[in-house]
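Report on the structure given below.
Omission of a single protein chain aside, the complex is shown with its protein chains in their original locations.
Chain nomenclature is as follows: A, B and C, assigned in order of appearance, with residue numbering initiated at 1 for each chain independently.
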Amino acid sequence: MSEILNVISESLQEGDVDAVTEKVEEALNGGVSASTILHEGLLHGMDVMGQRWKNEEVYMPEVMIAARAMNAGMRVLKPHLLAAGVKPIGKVVLGTVKGDLHDIGKNLVNMMFVGSGFEVVDLGVDVNEKTFVQAITEHQPQIIAMAALLTTTMSEMRVVIEAVTTTGLRDQVKIMVGGAPLTQSFANAIGADAYAPDAAVAADIAKQMIGA
Amino acid sequence: MSEILNVISESLQEGDVDAVTEKVEEALNGGVSASTILHEGLLHGMDVMGQRWKNEEVYMPEVMIAARAMNAGMRVLKPHLLAAGVKPIGKVVLGTVKGDLHDIGKNLVNMMFVGSGFEVVDLGVDVNEKTFVQAITEHQPQIIAMAALLTTTMSEMRVVIEAVTTTGLRDQVKIMVGGAPLTQSFANAIGADAYAPDAAVAADIAKQMIGA
Amino acid sequence: MKKVNFTQLAYTDLDEFIYGSALRPVACRNGLVIGGGRILPEINFTLPDMLITETTMPDVLRQYKEIVEGACKRAKELETPGLVVELELLPPATYHPEWGVEITKVVRNIMNDYEQKHGLRSVLRITPVDIREDKRSPHMWRGSHWDAIMQTFAGCAKEGAELLSIESIGGKDIHDDAVMYCDIVKSLFALSVLGTRDMAKLWDSIVRIAAETGTIAAGDTACGFGNTAMVLADKRYVPKTFAAVVRVMTVVRSLVALERGAVGPHKDCGYEGVYIKAITGTPIAMEGKSSACAHLSHVGNIAAATADLWSNESVQNIKLLGGMAPTVSLEQLIYDCRLMNTAAKSGISHARLLRDWLTDSDSVLDPQAYVLRPDVAFRISQAIVQGGSHFERTKIAGLTAVNELKQAANAGNLIIDPKEIRWLDKIQAQLSKVTNDEEAFIREMTESCKSEKYDPAKYDLK
Partner (left out) sequence: MKKVNFTQLAYTDLDEFIYGSALRPVACRNGLVIGGGRILPEINFTLPDMLITETTMPDVLRQYKEIVEGACKRAKELETPGLVVELELLPPATYHPEWGVEITKVVRNIMNDYEQKHGLRSVLRITPVDIREDKRSPHMWRGSHWDAIMQTFAGCAKEGAELLSIESIGGKDIHDDAVMYCDIVKSLFALSVLGTRDMAKLWDSIVRIAAETGTIAAGDTACGFGNTAMVLADKRYVPKTFAAVVRVMTVVRSLVALERGAVGPHKDCGYEGVYIKAITGTPIAMEGKSSACAHLSHVGNIAAATADLWSNESVQNIKLLGGMAPTVSLEQLIYDCRLMNTAAKSGISHARLLRDWLTDSDSVLDPQAYVLRPDVAFRISQAIVQGGSHFERTKIAGLTAVNELKQAANAGNLIIDPKEIRWLDKIQAQLSKVTNDEEAFIREMTESCKSEKYDPAKYDLK
């Protein structure tokens, strides 16, 4: 790996937004392809952080801060990736379901997705089925990810899946669900494609699901 | 109430099998109708015991012993009831489902049914769906009552209900279910007509269900 | 700004700081006294997987009926000397105060019944959900969402809910990020500026409703702050040391309820209750091992050491083999209370022994447990009440907690992973750098805390 990519990866691991921005620009100017910067710089750095997290060497904020730097790098990189026809490994529409105001788990999942190279459209909390359906039409994601933290909102996921099915969009997207009161068997029962038992594994499961 | 019916009721409450048998015969010989003996003698006595049980004045064995005496009285009375065209308030086919050897709860329910004037066909424990279906054809009950005490046998109830439906017998019977791991919502989910949260209330629920 | 200013601890003797007894016990209408010498169970519950709508309301009411009927029946069978039932409303039942009121009626009816027929003395705590977290809430202290909360309090109080509580969320808009990024300065801002300001307004209103309805302004909990950090720490997302320091910093925020006239019992899911009790002498609800149904924790025993009510936090109404889960939970609470009350009945020195075993059994293994030690809570509380403002107090809370944890680790009284120690240094450095000028701090943070979720105008900050 060339020196500059190394620096990008390491700056990202340190969460240094300025350095990442600057070095990505420098690499582009130096003729490194956007795709190489993405994979061997940014995603490489995120991969290292992901490994260190799995090895219990770092905590989530350190991964989050790296992901924030990744986001910064992506802002610079995105037009170049588009121009070169490089696509993100996948696009995810994400939200906490209607009636549920829980935010933090969803935000963690968001960052894990970003760190794995997904493009994420975060619909926020208290998202009803219409908004999910609309977002599929508008953003054409491969994946819909829903969170629910209450026993009295988890069944809103069923409502969303039914709405997606009724509008004929079910074949276009994989649907994954997560949240404290959920289980694999609930996910199966409502017709979801996957269940993430934990925010930390959501992105891995998503990758498997779309073969990325 | 005439003196002899009173004596029958009281003997029954004491669980005195011999006295009940004797007095029922005496009443029949004295020209009291079988139906009157049943309702104002035997069932009256069971009613009193049921009330005393609800008021926490007696324990279940005392009710059970009364029910045993009721059974003895019924043995004398039955041909006369048949001759007079008097029918039991209902017929119940009862059993613990396949794979489940639990007996005691089912036996309690049996006795509660008998004490309420039902005719009971007890299929025993570990009863598979075929045996239930056969019993409907053979005994023409109004009610099927099933028990399951294990989380790994409760779903056998679903199997039975499906078998009853498939064989076209579903409209002929009401189905009630009970047992420690069950809930009303499980009963609803498998298509049962009623759920008995407790052996003590099973007969009351059954009566309501068939409008007896 | 404070109505009552707690500048010293209510307790002077650590030996008296103990479960079941509070210096300022709370007497309820039916004579049941909380903190009057024995610890009592407080049962919590939620609905199973179901939606709450106009259509499902009959089912919803049936669920609550079944739960409370089951709980009261078991409490009676186990001859419980007293019972607190907490009705933590779900969002729709606060958005529609009339639903909350209807649920209260159903629950209260059963409780009345068991009191009259079986002599089971019970008290109902009502906890509306703080729907001001909804982005559509126009303002923290007025408008539709505020009104719905207050109507819920007033309506439920009239129907027999006697203890008024809430898990208020003022500052959570900032604090969620503070936890996710382990940003202790943001945490300080959220708790000491936004949180305390909100608490003052909120509790002034609740105290007024309590006075008008003859009920008790009980207390708040920093659940959305401290427990969020704790749960993330338990998943190893954030360091336990961070969660422990945040816990201590929530003290100043939750104390505001008492400053504005609340009298306890403090709500269950705020472990800062230990400090509240030390400072104010009012009784507290706590939750520990018996609330594992709601969240795992590292404070299963120590949480009981100074508790006056013992809670299970929350459990869905689902069937376990032994019965419905809330009934099962209550049985466990009752036995825990029985044990503690039996020890207490045989003398204060025995109660202290049990308190200390409860304490020592957890405190060495986890920093979050360590800061709940009665002696530690005493020392840190003493430091906190030296602070002049909420801002200053919260900063003191954080820094003192860091010191206590470091000393404990050095002395071998607390086992912390070196990774965790590193975070203590980080927190200390960040907190130490914060200006002492509150106004300057607010300006600085308002500048840097731009986010979609946080709207200063809702707090009347520009």
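We take it that a contact is a pair of C-beta atoms (placed from the backbone, for glycine too) under 8 Å apart; a residue touches a chain by one contact, two chains touch by 3 or more.
A quick note: this is a predicted structure, and the numbers were derived from the prediction, not measured.
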item	value
Touch partners, limited to displayed chains, of the chain removed from view	A, B, C
From C:A294, C:A401 or C:I442, residue that would touch the chain that is not displayed	C:A294
Residue among C:T12, C:T342, C:N410 or C:S451 touching the omitted chain	C:T342
Contact with the hidden chain (one of C:T241, C:T282 or C:Q316)	C:Q316
Contacting the left-out chain in the complete assembly, out of C:V4, C:A27, C:A211 or C:L353	C:L353
Residue touching the undisplayed chain, where the options are C:E42, C:D362 or C:E404	C:D362
Missing-partner contacts on chain A, residue numbers	151, 180-183, 185-186
Absent-chain interface as seen on chain C, which is shown	46, 74, 77-79, 234, 288-296, 298, 300-301, 314-316, 318, 320-323, 325, 327-329, 331-332, 334-336, 338-339, 341-343, 346, 350, 353-354, 357-358, 360-362, 365
Absent chain, residues of chain B that touch it	56-57, 59-61, 64-65, 99-101, 103-104, 107-108, 124-126, 150-156, 181, 186, 198-200
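One rule holds for everything that comes next: only the chains that are shown with their structure count from here on.
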item	value
Both-way neighbours, i.e. chains that touch chain C and touch chain A	none
Centre-to-centre distance between chain C and chain A (centres being mean Cα positions), rounded to whole Å	34
Centroid spacing, where centroids are CA-atom means, of chain A and chain B in whole angstrom	60
Shared interface positions of chain C, touching two or more other chains	48
Sequence positions of chain A contacting 2 or more other chains	none
